[in-house]
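One chain of protein is taken out of this complex; the other chains stay put.
Our next item is chain A:
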Amino acid sequence: MAQNVDPFHAQRPNNSKHSEEGRANTNDSHAVTKRLQKELMSLMMSQERGVSAFPEGDNLFRWIGTIVGPKETVYEMQKYKLCLQFPNSYPYTAPFVKFITSCFHPNIDNNGNICLDILKDKWSALYDVRTILLSIQSLLAEPNIDSPLNALAAELWSKPSEYKKHVLDTYKQ
């Protein structure tokens, strides 16, 4: 059926749809920009200990976050860099968060992908950069062994000395 349709006519409705979407997107991205600016403001004002984040360059939709390893864990005194990528549908959908610094952890794979429920199905529009980074920080201290991305890390979690050696080795890379 599609072959019989004149391409010119077929494309026209698509074009108008695109322009509509484009307008919606600019509206959206304006709202997203506004919210991200607010988050940046409050993050800078709050002087949160242990986590920080700042947009990478001029692009407000891509941030670099830093997490200090939680105290009294094998991650203590370590600084982890993360990349946060915000979609146009933010905050209705979660940002894409990834570790830049390689991290040995049951719920973080070798490429830095994180398995955390609030970044997937448990996402809420209320969460912001600060709460995301704090959640990841507490994930470092309390991994979820039952659904590991890094099977070796999950296995070694019960052997602190070996686990620590792996953490330090991975961190140095």
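FYI, contacts are C-beta pairs under 8 Å (C-beta built on N, C-alpha and C of every residue); 3 or more make two chains touch, one makes a residue touch a chain; residues count from 1.
Here is the rule we use: contacts and distances are computed from a predicted model.
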Report the protein name recorded by UniProt for the chain absent from the figure; options are "RING-type E3 ubiquitin transferase", "TOP6B like initiator of meiotic double strand breaks", "Centrosomal protein of 19 kDa" or "Nicastrin".
"RING-type E3 ubiquitin transferase"
Out of A:G69, A:P91 or A:P148, the sole contact with the unshown chain comes from A:P91
Residues of chain A touching the missing chain are 31, 34-35, 38-39, 42, 89, 91-93, 124-126, 128
